[in-house]
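A short write-up of the structure that comes next.
Of the protein chains in this complex, all but one are displayed in their positions.
Up next is chain A:
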Amino acid sequence: MSIRHGLLALLERGPRYGSQLRTEFESRTGATWPLNVGQVYTTLSRLERDGMVAQSGEDAAGHALYTITEDGRTELRTWFEKPVDRTSPARDELAIKLAMAVGAPSVDIRDVIQSQRRHTVKAMQDYTRLKAQALAAVERGGARERDDVAWLLVLEQLIFQTEAEARWLDHCESRLIRLSATAPGAPAGPAAPTVPGASAAAPEAPAVSAAPRAHDTSTTGTPGAR
């Protein structure tokens, strides 16, 4: 996450002091990626060292104000113009976990998939409720509209991301079922029918993970609404 560029973007709208930058950053992103004031000042002093911001006196309350420099503006423009690199993906714990669960002796990969699916769908439920609130805020309009729109976009990104993950999990499960159906003894765990009629052939087949699990009470890392 680029705190550096985020701060430059906020400073482009006028001089600001450290805790003000933190508040504005969090209003835009709904505190999805919380910043502490220390990170803000560390980043500001690096930006100052690199000549992208300059201190420009104090406001009436004695806060040290920072202003973007011409170099800072150039850096910011480049950031907006240049796409975020997706060709060297960050390490994804879930993909690694499923890759390791294929054929692992101690775990049924379908259990791993289902427990992740529950967690992912739960996170989507939380994001969707926050989105409904953000949408209502945007429709009301008002002074904070720009921040509300920014927050809505961030939430929708989270929803798209979790949706992609949920779909991928469904896909993994059905692929494993298909593979185990064609290759007996494959590592997908007990074969389960994918078509309604198929269960007729084996009504005594063990129901996979038929016992309801304990309810998930863990938090899902939900960003708070403001």
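Observations
Please note the rule applied: a residue touches a chain if its C-beta (ideal position, glycine included) is under 8 Å from a C-beta of that chain, and two chains touch if they have at least 3 such contacts; residues count from 1.
One rule holds in what follows: contacts and distances are computed from a predicted model.
The subunit not displayed here is recorded in UniProt as "Macrolide ABC transporter ATP-binding protein", chosen from "Macrolide ABC transporter ATP-binding protein", "Aminomethyltransferase", "CoA activase" or "Probable glycine dehydrogenase (decarboxylating) subunit 1".
The residue touching the chain not shown here, chosen from A:37, A:99 or A:132, is A:132. Only one of A:34, A:51 or A:103 touches the chain withheld from this view, namely A:34. Within the set A:124, A:137 or A:154, the residue that contacts the chain not displayed is A:124. Contacts to the hidden chain, counted on chain A, fall at residues 31-32, 34, 114-115, 117-118, 120-122, 124-130, 132, 159, 162-163, 166-167, 170, 173-174, 192-200, 203, 207-213, 215-217, 219-226.
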